[in-house]
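Worksheet for the structure shown next.
And then chain A:
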Amino acid sequence: MNRYVKLVLMEMHRFWKLYAALILVTLVSQLGGLYLTLRKYMNGVNGELTLNPQTYTDYASRFGKLPFEIAMSRAALWIFGPVVLCIAALLLYVFLIWYRDWLGKNTFAYRLLMLPTARMNLFWSKLTAVITFVLGLVALQIVLLPVHLTLYRTLIPAALRPAESPLVPFVRHDPIFRTLVPPTFLEFILYYGAGVLAVTIVFTAILLERSFRLKGLVGGILYTVAAAAILVSPIILVTSGADSLAIYPMELFLLELGLGVILLAVSLGLSRYLMNRKITV
Partner candidate 1 sequence: MIEVKGISKKYGGKSVLRDVTFSAERGQITCLIGINGVGKSTVLKAIMGLAPLNGGQIRIDGKPLDKHLYEKVAFVPDVITMPASMKVGECLDWMRDFYRSWNPERAAELLSFFRLNPPDRVSSLSKGNASKLNLLLGLSLDTDYLLMDEPFSGIDIFSREQIASVFTSHLIEERGVILTTHEISDIEHLVDKAVLLDQGTVRMTFMCEEVRMNEGKSVLDVMREVYRA
Partner candidate 2 sequence: MNETGGPIVPFNNRDPVYLQVVRHFKVEIATGKLTAGQVIPSRRELAALMNINPNTAQKAYKEMEDQLLIVTEGNSPSRVTTDERILGVVREELISEAVDAFVASVRLIGVPVDELLHVVKRKYETMHSQHKEAES
């Protein structure tokens, strides 16, 4: 097994407890929250039916049915709370994965930088760990959605459900899920490519700080801001509607792709230089 793979496994091993906690919170919150929300709805329905004995069909014709997306939006805090928590935790992890090795009483950075392997393997392993954890949580969401749907179908009588069970439309229309699980491969590449690029840029900024401390911190922030400005400026220029800049969406996409690839290359080159020549314990 080569050292890069070993490093990836080590990074995963070091984060798995927190990661397991995130998964657990997500499971409990989403399933529990949806369950409670649906039970509350059914209690309301059954209460109404006790006062006015009727069938579920009559109830549905008077008050309407409960579509899946409405059920999900009623449980929004339970469903999206953990998603936001996971995103926040992983954002924090992008910094933690580096600073944990430098700060505190134990300076693991000494050992890592003295490994008989290319130092960029440390960079790649940390990047791989972050990406894997992100994809893992997305996969969890994808697996959980049918579970939610099953829960919905189990608890809500057929008479109160719209005929079609619209899982795909839900994913299409919900802004968070639409980003997490893009409908087209192109969008997948776009979103996740942007994500990898963003993490790489932040890693580069962290390495600047670790190499030059205070000056590096300033440089790192400037680098991040500059990179973001470069990436966002074409979009702003196009949407601002200046006629001279009217370009087709595909052209904008290709422009962004080109800028992204250049920024990725610059960040990786700079990171390699810093890792090999400038980093300090």
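Candidates were picked such that all candidates are chains of the complex that A comes from, given by their letters.
Operating definition for what follows: contacts are C-beta pairs under 8 Å (C-beta built on N, C-alpha and C of every residue); 3 or more make two chains touch, one makes a residue touch a chain; residues count from 1.
Everything quoted here is computed from the prediction, not taken from an experiment.
> Here chain A stands alone, and the other chains of its complex are listed as 1 or 2; which of them touches it?
1
> In their shared complex, at which residues does chain A touch candidate 1?
Per the stated touch rule, the residues are 3, 6, 10, 14, 100, 104-108, 110-111, 113-119, 211, 213, 277-281.
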